[in-house]
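The block that comes next holds chain A.
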Amino acid sequence: MIRFFGHILTSVGSKVLVALSGLALAGFVVFHMLGNLQLFEGPEALNTYAAFLRDMPILLWTARVGLLGIAGLHIGLAVRLAVLNRRARPVGYAVREYRRASLSSRTMAVTGSLLLLFILFHLLHLTAGWVDTSFPDRLDLRGHRDVFGKVVHAFQNPLFVAVYLAGQAVLGLHLSHALSSSLQTLGVEHPLLDRLFRGAGPLVAVLVVVGNAAIILAVAFGLVRA
Partner candidate 1 sequence: MKFILNIWRQKGPAEKGRFVTYEAQDVSPDMSFLEMLDVVNQQLTLKGEEPVAFEYDCREGICGSCSLVINGMPHGPERGITACQLYMRRFSDGATITIEPWRARAFPIIKDLVVDRGALDRVMQAGGYISVHTGGAVDGNVLLIGKDRAEIAMDAASCIGCGACVAACKNASAMLFVAAKVSHLASLPQGEPERSRRAKAMVAAMDREGFGTCGNQYECEAVCPKSISVRFIAMLNREFLKATVAEPGPQAERPSDPHAESH
Partner candidate 2 sequence: MIVLDSKVPPGPLETKWDHHRFSEKLVSPNNKRRIDIIVVGSGLAGASAASTLGQLGYQVECFCFQDSPRRAHSIAAQGGINAAKNYQDDGDSVARLFYDTIKGGDFRSREANVYRLAQVSTQIVDQCVALGVPFAREYGGQLANRSFGGVQVSRTFYCRGQTGQQLLLGAYSALSWQIDRGQVTMHPRTEMLDLIVIDGHARGIVVRDLVSGAIRSHVAQAVVLATGGYSNIYFLSTNASGSNVTATYRAWKQGAAFANPCFTQIHPTAIPPSEEYQAKLTLMSESLRNDGRLWVPKQPGDVRSPDQIPQRERDYFLERRYPRFGNLVPRDVASRAVKQICDDGRGVGPGGHGVYLDLSDAIAQQGLEVVRERYGNLFDMYERITGEDAYKMPMRIYPAPHYTMGGLWVDYNLMSTIPGLFVVGEANFADHGANRLGASSLMQGLADGYFILPYTIGHYLATTKNEPVPHDHAEVRAATARVTDRIERLLAGKGRRTAGSFHRALGHIMWNACGMTRHRAGLKHALQTIPPLRYEFWRDVAVPGSGGTFNQELEYAGRVADYLEFAELLCHDALHREESCGAHFREEHQTPDGEPLRDDDRFAHVAAWEYVPNDQPRVHKEPLVFEFVKPATRNYQ
C-alpha cells in the first residue's frame, strides 16, 4: 500500500489521477449542460428536473460530496504538479516561441484557477443564492422550486451574462486541452484513432460551451422569458 502511494506521488502517477478526476468532472459538466438545456422546454420541465434531483437527498449529497472530493483531488494534485513544473525551470528564456503547444495547453494552470473562481461564484450565486438576493425563492404552480424563474432572472442582468460567458470561455479553453490530454496520460493511443482522440477535447469543449452559452444568450436576448 505504501508502495502504491509511492507510485501515485510520481509525476506520472499524479498525472493519471489528475486525468481520471478531470474526466469525472468533465462528465459532470456535460450532464450539467444537458440537464440545463431543459430550460428550452419551459419552466415545467426544468423545475420538475430540479425537483427530481432534490427529491433524492442521499444521492444528491453523495454526488455533491463525491464531486467535492474529486475536485479537491484534481486541484490538489494539479497544484502540486504546477509547483514542480515552475521549479523545473528557474530561469526562463528571453525569447520564446511555440511551434505546436496550443494556447489552451499552455494556460491550464491559469484557466484551472479561473475556473475554480467561476465555479465558486456559480455555487454561491445559483445554488446557495447568496450573491443575488433580488429574486425571492418561490414555488411554481406545481409546488416545485422555481429554478426556471431564478435562471431567467439572473441572465436578464447583463453583468451576470458577462461573468457567465467569460466563465464559459475559460471552461472551453480548459476542457479543449484537458480531455485529449487525459487520454494521452491514460496511455490511450492508436495510430489511426489518434486524430479522433486529439479532436475529442476541442469537440466536447465546443459542445459544452455552445450548450451553456445558448441558455445564457437565449435569456439575455429575450428568446426565453418568464
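Note that in this section a residue touches a chain if its C-beta (ideal position, glycine included) is under 8 Å from a C-beta of that chain, and two chains touch if they have at least 3 such contacts; residues count from 1.
A quick word on the picks: all candidates are chains of the complex that A comes from, given by their letters.
Owing to the predicted nature of the structure, the values given are computational and were not obtained by experimental measurement.
Colleague: For chain A in this complex, identify the touching candidate from 1 or 2.
Modeller: Touching partner of chain A: 1.
Colleague: Residues of chain A touching candidate 1 in their complex?
Modeller: 3-4, 7, 10-16, 81, 84-85, 87-102, 105-106, 108, 177, 180-181, 183-189, 191, 194
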